[in-house]
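A single protein chain has been omitted; all remaining protein chains appear in their positions.
Lettered A, B and C in written order, each chain numbered from 1.
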């Protein structure tokens, strides 16, 4: 698959490259650990995005943190890491701890919410947050604010009515929304031919009169260029755009899934050769930006940090049953609440 | 707008042409009368399709009655007339009479249902019957039956999630469904630019990998050719197809609407010049198939028939309040019921 | 004071809030031309097409977009053209709006208003007459209101717009032009939650909401002629219910009839009866009666059959007499 980056936006500086690499490593190690913790019976459930790291980190680096709005999905561990969420915070969610910043232990792990970073709360209901992205972007436009909204989802999500209604609305009003589809070829067990008769999710854009762009989601630099271009188009008033990043998940769908039932091992192995982290490492090493020794040291550090974060998060206090009925409605002074006027 | 009929399917014989012309006249006269009856306080509500007659009659003549499945919408008065529904039967619905064959007075007028003609019951909920069309067609394919399903709707309906989900499903399974959009440029007051950023509804087909075809819906022969082609494609296993017939409604949306609030009079007058009935009359007369005298006589007859039908229907017995709670569930021997096994 | 219809009240509440709140947006189908019921009449010219937003024909996104707007500093008031067409938006209302604050542990709020014209008696047939309020009143996180008078319609819509949580606002179509009140010219709010005693009487209590309150009041009037004095309690807010007012009235009179035009089974009446049967049991002198539409999927277009579904002052009065005589 050819990289189809539109123009060369946002050249990536050496420092940034190393940060990106580190973020991918952290996300991978953290995600692997979350699965292990589940298998050990220490965590009820895990859902992660091993394999999707490149496009996720690319997206985080294409937006302006705290300015642009981000509506990620459960696979976006690496996106959140790259935005600055601490592994400990993600693990607090895994263990359903009281201090889980995403939901206070109410939601499954990796159901993100981070107001300061404009990461908007989402449910488990596939595609249901796409209209929210359109609404946020409409508000940006109405209020004359230079903000872009990025919403990510899988290719399965594009089958839902909410996908259609949201992209259609955004297209009609030319809203600054980047619709980012992380196409990993499967919605749980269903391969993408069961979701659509077109070859690429990007083809869906044609029905809305907007640009659809496919990119190799396992190529960090290509993905970053394409996403930066998309964000740029939105800022230039030429949004929305639909970006499809072709990728693959290395894990089962969740800790409750057994992907051997539906994915041929050869296919998994074939994609393993295109591991986005390995590819980026090779590139960095080829550029002389990373020596094998530095790499080994970095990976050891990351491993240690995650292990520490696990220990810390697991020891944190559980949710208090007495808080179960809190925050069904706003409590307190309604002038303080977010969102109104 | 050019007529874009694909190939020349189903040449229309002179007899059939006159029948088509008559059906359009009947539908127009009946529809006008329904509005009048509402203004006179004799009918609670009217909804009709003046202006849409050509494409509707074309559709009725493109399908095989009793074989193909038809899911029409509230504007399809002329389609139903051309399928053989009696004006009296439609008027029984207008007056909410017990013998209304469509719903026994339960639904608004022009909410069609006619099992013998495979016209499937529908609600008032826009686009909600599109998945039914897909499901019926799936069953045809599963059961190896040579049946086509035709479902009609307005361009506004294409904004609903159910449109997307249905076309997508039909495309994935290559189902024999003709999705017929009667694009009259407005959804109540909203012009079509408020529904989509593409110029033609047919453009929406591209996102699904199926053929979309635009035709002049006020040109009976062109519409008939296009619809016959569409039905043929479906029978040849090359469905689904999305056919967009550009047309215009001459009436307000319903008897409760005042279209002067949102449609410029010049626009209405401009379209009046393209009245599908006038155009077809001119054509028939040009071909020598219809003399002005014959035409006058025919129109008189139609007028008289409708007047008689009104008198008859209005005098028919009202619904019995004692029947209000009937048929919430199946009553009687469940072996007789439609649909199962 | 000025004479206003129920529809005027709704229109004016939005208008005045639009003037006060520069980022308030009204959105829905046919909003710009004034709405099919004219609730947004004149707003396009006054507030412009960006704040008076014609949406595509797509209810799920109407609510979903409103939710998004509310996150980014706007105050959205979404219109679902008829409550009957709210079902495509149920996922956005129930899975999203209602759970927004709870699932984010109070980090996010979802201050949206969803207006839904509902109710029968206008020959609307099966899909323009439904009363679907009980479905949403079962959903914690939502507030559900159904004002019965122009005064409340205005005051509660303002309260809804100013509320930090999602409010579903049921406005009765038959009330639009049938009801008139003298309304204060100054800004006022009718708080969400408290029910309102519309009439006091010691013999029995009738509990209702929406347009049916007026049928109940007429029936109560009629019974007063026969010396039976009844309390008529207008719930006004259906979620959360005003349990105190319900229990007070039940205890005071010992006999309760609950009336609504939604179908009986699973309706608001069931919940109200259950609250009374649990918490005012010792004060009850008679079975708790309910009068509601029969369990049909929706009301027929036929006037004769629609009338057969709707409680009326006659059937209410008859039920009250039975109860009084118990």
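By definition in this document, a residue touches a chain if its C-beta (ideal position, glycine included) is under 8 Å from a C-beta of that chain, and two chains touch if they have at least 3 such contacts.
These figures come from a predicted structure and were not determined experimentally.
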For the chain not depicted, the shown chains it touches: A, B, C
Given A:159, A:225 or A:247, the one touching the chain that is not displayed: A:159
Which of B:44, B:110 or B:130 contacts the chain that the document leaves out: B:130
Among C:99, C:115 or C:128, residue touching the chain not depicted: C:99
Of B:13, B:293 or B:331, the residue in touch with the unshown chain: B:331
Residue numbers in chain C that touch the chain omitted from display: 60, 84, 87-88, 90-91, 94-95, 98-99, 102-103, 126-127, 134-135, 137-141, 239-241, 263, 265-271, 273-274, 276-279, 281-282, 284, 286-290, 295-298
Hidden partner chain, residues of chain B it touches: 69, 100-107, 111, 113, 115, 120-121, 123, 125, 128-143, 147, 161-162, 165-166, 168-169, 172, 326-331, 334, 337-341
Absent chain, residues of chain A that touch it: 44-45, 96, 103, 105-109, 111, 123-128, 156-157, 159-162, 187-190, 194-196, 256-257, 261-262, 318-325, 328
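To be clear about the criterion, only the chains that are shown with their structure count from here on.
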Chain pair with more C-beta contacts, A-C versus B-C: A-C
Farthest chain relative to chain B (centres taken as mean CA coordinates): A
Distance from the mean Cα position of chain B to that of chain A, given in whole angstrom: 45
Rounded Å distance, chain B centre to chain C centre (Cα mean): 36
Rounded Å distance between chain A and chain C, as computed from the means of their C-alpha atoms: 41
Where chain B touches two or more other chains at once, by residue number: 159-162, 194-196
Where chain C touches two or more other chains at once, by residue number: 55-56, 58, 60-61, 88
